[in-house]
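The complex appears here minus one protein chain, its other protein chains still in place.
Order of writing sets the chain letters: A, B, C, D and E. Residues in each chain are counted from 1.
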Amino acid sequence: MTDTVQRPSGRRPDELRDVRITRHYTKHAEGSVLVEFGDTKVICTASVLERVPEFLRDRGQGWLTAEYGMLPRATHTRSDREAARGKQTGRTQEIQRLIGRVLRAVFDLEQLGPRTLHIDCDVIQADGGTRTASITGAFVAAHDAVTRLIAAGRIESSPITDYVAAISVGIYDGTPVLDLDYDEDSRCDTDMNVVMTGSGGFVEVQGTAEGSPFSRAEMNALLDLAEQGIGQLIQSQKAALETGRD
Amino acid sequence: MTDTVQRPSGRRPDELRDVRITRHYTKHAEGSVLVEFGDTKVICTASVLERVPEFLRDRGQGWLTAEYGMLPRATHTRSDREAARGKQTGRTQEIQRLIGRVLRAVFDLEQLGPRTLHIDCDVIQADGGTRTASITGAFVAAHDAVTRLIAAGRIESSPITDYVAAISVGIYDGTPVLDLDYDEDSRCDTDMNVVMTGSGGFVEVQGTAEGSPFSRAEMNALLDLAEQGIGQLIQSQKAALETGRD
Amino acid sequence: MTDTVQRPSGRRPDELRDVRITRHYTKHAEGSVLVEFGDTKVICTASVLERVPEFLRDRGQGWLTAEYGMLPRATHTRSDREAARGKQTGRTQEIQRLIGRVLRAVFDLEQLGPRTLHIDCDVIQADGGTRTASITGAFVAAHDAVTRLIAAGRIESSPITDYVAAISVGIYDGTPVLDLDYDEDSRCDTDMNVVMTGSGGFVEVQGTAEGSPFSRAEMNALLDLAEQGIGQLIQSQKAALETGRD
Amino acid sequence: MTDTVQRPSGRRPDELRDVRITRHYTKHAEGSVLVEFGDTKVICTASVLERVPEFLRDRGQGWLTAEYGMLPRATHTRSDREAARGKQTGRTQEIQRLIGRVLRAVFDLEQLGPRTLHIDCDVIQADGGTRTASITGAFVAAHDAVTRLIAAGRIESSPITDYVAAISVGIYDGTPVLDLDYDEDSRCDTDMNVVMTGSGGFVEVQGTAEGSPFSRAEMNALLDLAEQGIGQLIQSQKAALETGRD
Amino acid sequence: MTDTVQRPSGRRPDELRDVRITRHYTKHAEGSVLVEFGDTKVICTASVLERVPEFLRDRGQGWLTAEYGMLPRATHTRSDREAARGKQTGRTQEIQRLIGRVLRAVFDLEQLGPRTLHIDCDVIQADGGTRTASITGAFVAAHDAVTRLIAAGRIESSPITDYVAAISVGIYDGTPVLDLDYDEDSRCDTDMNVVMTGSGGFVEVQGTAEGSPFSRAEMNALLDLAEQGIGQLIQSQKAALETGRD
Partner (left out) sequence: MTDTVQRPSGRRPDELRDVRITRHYTKHAEGSVLVEFGDTKVICTASVLERVPEFLRDRGQGWLTAEYGMLPRATHTRSDREAARGKQTGRTQEIQRLIGRVLRAVFDLEQLGPRTLHIDCDVIQADGGTRTASITGAFVAAHDAVTRLIAAGRIESSPITDYVAAISVGIYDGTPVLDLDYDEDSRCDTDMNVVMTGSGGFVEVQGTAEGSPFSRAEMNALLDLAEQGIGQLIQSQKAALETGRD
């Protein structure tokens, strides 16, 4: 991998943006996190609801689901408010389905018991990578909600089976780079979102050629970068969870 | 007015919560303010759009409109996400119509020219008074957007004709009190939202008897409190606008 | 108050339009009233439903709710049919929420028992003041429905605790005037809707400065006018209820 | 045809209900009619809009369309308000498509010029036959709107090519009967709506076997009844149009 | 009836298009039929659902309902996809209500027991007569589903009381003709859909004058044609049901 690409942010190809994870960000939710990947800022909350969806009624197990939104002026130009338009875009639905799916991959839903963990990821400022920041922050919010359930004696042990975090990688100006910001994302040939667990397994890989198709070699380089970046993100999650009060 | 009522927050009857107005809160909007009335926190942004609604086409004048939303877990228990439900509640529509109407009362729309100032008020944490905080913060965001328009030479002089701010008052445990928080709001007999200009005129008065009807004398006491509180809020707006960069 | 203002209708500043309340207007509803404030005509029906909304299930108490609509050509120019557009406007929702709220203020919902009084106010001709006419007529329709419930032995005594009626007041050409018709409403500086009980308490006050803000003195003059007008409306309600069959 | 069937209303098999057509019923619409078939009461308005739908743009011809609605408590038990449910039922759509289609059959849309006649039929009290009453009343409202267009010099001669009216017929207790009211309609084996012109041509025939299929002989008897009834309705339309002011 | 009219397809006035009924067309449904009336092709499936709609709960009887759709490019030019538009057109709703109603006319819903037969008619290629082909094919699909219920011992005897089929007739170039294709349908003066049972009773007659009104004599000629055509269709249904495996 060459170091010579000039990223708009001046970062090295394998360099994450500053990652900040602030727990207990709002006061009502069982888990509430502000996650920042550089200028991308997402409020992730985890709410415990003592009910399950209809299709799980009387099964004894729990559920975890996620919703995603963006404030209308989180972006460079104002987007329509989805609530006013009366429906969520396809992009929003894709992202919220992804967030729910990958968090369920590290949850033992039997162990959670007959309740729902409802994750909300709301982007208050967008600068690329909102879905990867959402996943990374949502894990911490969900973890805090679980800690509270255990402390309250409502579940005996944690249903969380592993860490999970996500990062984007892409080919910018011919070079594989880590953690695309908006400027890069809008000029990338290939854009890939990778979700991995703390033990290094892949939960989701979504790669898209925006311009030319990508080769197997490029894919391998991207996955190498992603593995490294996710390792760092999981360190940030651990650091956040070890700091301050539960 | 008696000082003997025991407010849940320990405040005096005529005491506002801590009011904080943080400008330049997010980076993309022409005006962006985080307004806090105690634990109530609202992000207010003002976006300049170089177009007007259909009903104003070719009139030369501008428009100002507002939308309001709450993050699903801004509240004690999680509310449905309006974008997922596919429609805004009646309450949301009432509030956003109010915000737009009262800001237009201090805007010379001819002077604004053929563009729209689109206000978004998004509650990230709710503890009573979200509509009054929204109005108070939205004014500052709109002011910043106007300052930028003038600096860019897109309008010659400010279309803003006066300050405007809002506060709630109510009768709690028999005593008129200022700036209801959630605990008070849910136990108040009468709840009134008052919107006034910097020069002391009323723009909107909305009083509702939640329990027993209220008397003319009570209404007068409430309006006295509101006048005083709005005076303080407008001082806070001025202080915020005089501080830091434009 | 000056008598010298020239109202479009030729009325004195403190003069109501002709008020007519026709009971038993349609034949199916438990209460059915045609209320006319001059050329404003609203059909108000009260339907008794032997069920309560989900949030009151198993509480033993009843509920009262209201819906409001306008025939598309009730107005000067045709408006879109809300059923065809697929949603109610914000204005419609505001009005129907208001009607329900103020009628509940004079209902003892425990005494009503586990049933719902569903009020429908449908404007067949609009000439200003449709919401105040709706409230004034809806009270009589609700009263008739209650009378029928008592006659049928389904409730023992009336859950109605007081009369309630509503009127608009405004500042027209500098003068406070009572009961705005459409011509006045569209040229008024300030428009206020006031809802009061038979015993003289305020249930709702909603004042809006359409043009210049209004002063405390103007507000007082408007409330004086409203008190007087509502007194007359409640006389009309009483007269209607005492006349003819139940 | 036997006279021995006992109709709930006591009418003879070939007897219409009392038909009343009241013109100028509301004041804003270019044509406004209250039509009553016994206890069925429908407000029919015709609005002239100086525009045409997109698919007719720049064709020079006009359009006529219709919408239909029922007040929620026009019926024995309260129906949901379509505006609140957010969509019109299939039944409503069928009826309004029918009304528009049959009125267009007696309109020369070229002659109407590039404008739309928008018909609204709103049922304020339902007792069977709302669609036939709607068509019969809507014709008169449309006629009044056309008269006004001619008087104003906006069109030279009438685009109306013939009268049109509608009636229901059915087989009640084995006997063909004319103009079903609600009691009959809900117990009929066969229900047929017939629309005819003043010159005796059929515009629409919609017959449905609610119970047993019907025979060719029964259909013929029903059509005989309908022809006679529509003749009387067209007399009523003519009488209404000849009476009073235009 | 004259033979001299020149139909676009070269058919005689009383000649059906080629009718093909292919059973077991798709593999999952309890009944699945591809019905072809010339170039009109509709997939009709019958699904057995072991539940009934809310309004039939605890009545013991069953229900039969139908839905209709067209692939967006089943037609000459592409139509909007109803699922993407977010609602079904009035035409779609009319057709699916018709299909359900006429099939229920030959079903003993008590005998079906507490289950729903859900019919889906999806047009994959349209060339006129999609609703009549749908009814004709749906009957066979429903029959297959019933056969399977009996074979599985879930019902004892068939709830089907008669055959039912449908055809269109119209007046083309002055001549009554049978089974209109698209070219004829779009140029017909009168268009009538007729639904009859195997024993010759009428279930539904829907005739519309697209151009000039039609006379009683024309209606009689059309009904004669329809009777003959439906006789042939029912032969085709019988032949299909007697051929191949159940």
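Keep in mind that, in the parts below, a contact is a pair of C-beta atoms (placed from the backbone, for glycine too) under 8 Å apart; a residue touches a chain by one contact, two chains touch by 3 or more.
Bear in mind the structure is a predicted one, so any value in this text is a computation, not a measurement.
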item: Neighbouring shown chains of the undisplayed chain, as defined at the top; value: A, E
item: Which of E:S9, E:T22 or E:S47 contacts the chain that the document leaves out; value: E:S47
item: Contacting the left-out chain in the complete assembly, out of A:Q93, A:T147 or A:T175; value: A:Q93
item: Candidates E:R12, E:R59 or E:R78 - the one touching the absent chain; value: E:R78
item: Contact with the hidden chain (one of E:K27, E:R57 or E:R245); value: E:K27
item: Chain not shown: contacting residue from E:Q88, E:N193 or E:T208; value: E:Q88
item: Interface with the undisplayed chain - residues on chain A; value: 87, 90-91, 93-94, 96-97, 101, 105, 192, 196-197, 199, 201-209, 212-216, 219, 223
item: Residue numbers in chain E that touch the chain omitted from display; value: 26-29, 32, 39, 41, 43, 45, 47, 49, 67, 69, 71-78, 81-84, 86-88, 92, 118, 120, 122, 124-126
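As a working rule, only the chains that are shown with their structure count from here on.
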item: Steps in the shortest chain-to-chain touch route ending at chain E and beginning at chain A; value: 4
item: Maximum centroid distance from chain E, chain identifier (CA atoms); value: B
item: Centre-to-centre distance between chain D and chain C (centres being mean Cα positions), rounded to whole Å; value: 33
item: Centroid distance [mean C-alpha coordinates] between chain E and chain B, Å; value: 59
item: Per-residue multi-chain contacts in chain A, two or more chains; value: 86-87
item: Touch-based graph of the chains, sorted into line, ring, star, complete or other; value: line
item: Full enumeration of touching chain pairs; value: A-B, B-C, C-D, D-E
